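Structure, as structure tokens:
A single protein chain has been omitted from the complex, and every remaining protein chain is retained in its original position.
Let's turn to subunit A:
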């Protein structure tokens, strides 16, 4: 199905060599994402390095985490932008 010799863009090469450590599975990410998202929106200490690494390495989980953060911010009536920055900045 795939040819290994296709030309890669710099961004693709970068994403192919991401170091998403410490390891965390998608299942574990889903299990923890609710209280992680609440921490992000609350503005307090976040921690959880494995989960943060997973969200960088897994685009689907990352997309869903951003969505949850936006929804929580909307429920709280606050601007989601700072929370989304905290999510991506670490």
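Everything below uses one rule, namely that a contact is a pair of C-beta atoms (placed from the backbone, for glycine too) under 8 Å apart; a residue touches a chain by one contact, two chains touch by 3 or more; residues count from 1.
Note that in this section contacts and distances are computed from a predicted model.
Undergrad: Can you tell which of "Cbb3-type cytochrome c oxidase subunit", "Sigma-70 family RNA polymerase sigma factor", "2-oxoisovalerate dehydrogenase subunit beta" or "Na(+) H(+) antiporter subunit C" UniProt lists for the chain that's not drawn?
TA: Matching "Cbb3-type cytochrome c oxidase subunit", "Sigma-70 family RNA polymerase sigma factor", "2-oxoisovalerate dehydrogenase subunit beta" or "Na(+) H(+) antiporter subunit C" to the record, the invisible chain is "Sigma-70 family RNA polymerase sigma factor".
Undergrad: Name, in rising order, the residues on subunit A that touch the hidden chain in the full complex.
TA: 1-20, 22-28, 30-35, 37-38, 47-51, 56-60, 63-64, 66-68, 70-72, 74-76
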